[in-house]
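This part shows chain A:
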Amino acid sequence: MLSKIMGVFARPDFPLLLREHVVLSAVALLIAVAVALPVALLVRNTPLGATIAINVGNIGRAVPSLAILALALPFLGIGFASALVALTALAIPPILINASIGLREVRQDIIDAARGMGLSGGQILTRIQLPIAAPVIFAGIRTSAVQTVASATLATFIGAGGLGDLIVEGLQRRGPRYCSQGPSPSRSLRSSRSSASAGSRGPSPRRGCRSRRREEVVN
Partner candidate 1 sequence: MIEFRHVSKTYAGSDRPVVNDLSFEVLDGEICVLVGPSGCGKTTSMRMVNRLIEITEGEILIDGEPNTSMSGTQLRRKIGYAIQQIGLFPHRTIADNIGTVPNLLGWEKGRIRERVNDLLDLVGLSPDEYRDRYPAELSGGQQQRVGVARALAADPPIMLMDEPFGAVDPITRERLQDEFLHIQEDIKKTIVFVTHDIDEAIKMGDKIAILKQGGVLAQYDTPQTILSRPNSEFVSSFVGGDRLLKRLSLTRVSELDLGPANGGTDGLPRISDGLTVRDALSELMGSGQSKAVVEKDGEKKLLTFQDIEALTSSGAMGGGKRSA
Partner candidate 2 sequence: MSDLALLQDVIGEPKLIDWNWLKDNFWEYIVPAFQGHIFLSSISIAIALVIALPVGILCARYRKAYPPVTVVTGILYSIPSLALFAILVAAGVNVGPTPVIIALVAYSLLILIRNTVAGIDAVPPETIDAARGMGLTSRQILFRVELPLALPIIVAGIRIATVTIIGIATIGAYIHGGGLGQLIFDGINRQFPTMIIAGAVLATALAIFADVVLLGLERYLRPWARARRA
């Protein structure tokens, strides 16, 4: 058992899958921070704006991750870009919610005192609001990061690779009885992409691809 598991790390494609997973998660998280934080900062002094941001975030958080990934497929096609858009959309809500709440919860009397001492709006933001809200904001980023890394395993279903490929392959080796899809969707979708660019359509040549891959790996 243990040697089999170690064997996975020794596979030639393991570094590739790991890199795909890390790049996908990291880029999605970075974009999400770059989108969510400015929005939270924009609405920080308008209670209505903050409420809207928090509610939008809450609804966004309710959307199933597989649903977002799957929805990206018909509109954006298979592969990295599609998964990136979906994961970014998933990563935004926790950051947006926490940043908005964190900035909103800074006590008004502290801000009043700062204003009374003559701090400008920008100074209040950088010296008062951000430092006080920082723990809550970072908690949001952390939640989002954990969730993004976990959801990135689902990228396999829309052909964006990542470590999900390994999980799906493992399930499939136990036989078709064990999972919904025949072959590893990521690999098959990739191969169908190459066939698409070659102009061929029709039934996808998944089987062949799969069996080739199987021979590559010594059990």
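Regarding selection, all candidates are chains of the complex that A comes from, given by their letters.
Keep in mind that, in the parts below, a residue touches a chain if its C-beta (ideal position, glycine included) is under 8 Å from a C-beta of that chain, and two chains touch if they have at least 3 such contacts; residues count from 1.
For clarity, every value in this text was computed on a predicted model and none was experimentally measured.
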Pick from 1 or 2, the complex member that touches chain A: 2
Residue ranges of chain A in contact with candidate 2 within the complex: 58-59, 61-68, 70-71, 73-74, 76-79, 146, 149-151, 153-154, 157-158, 164, 167-168, 170-171, 174, 177-182, 185, 189, 192-193, 195-197, 199, 201, 204
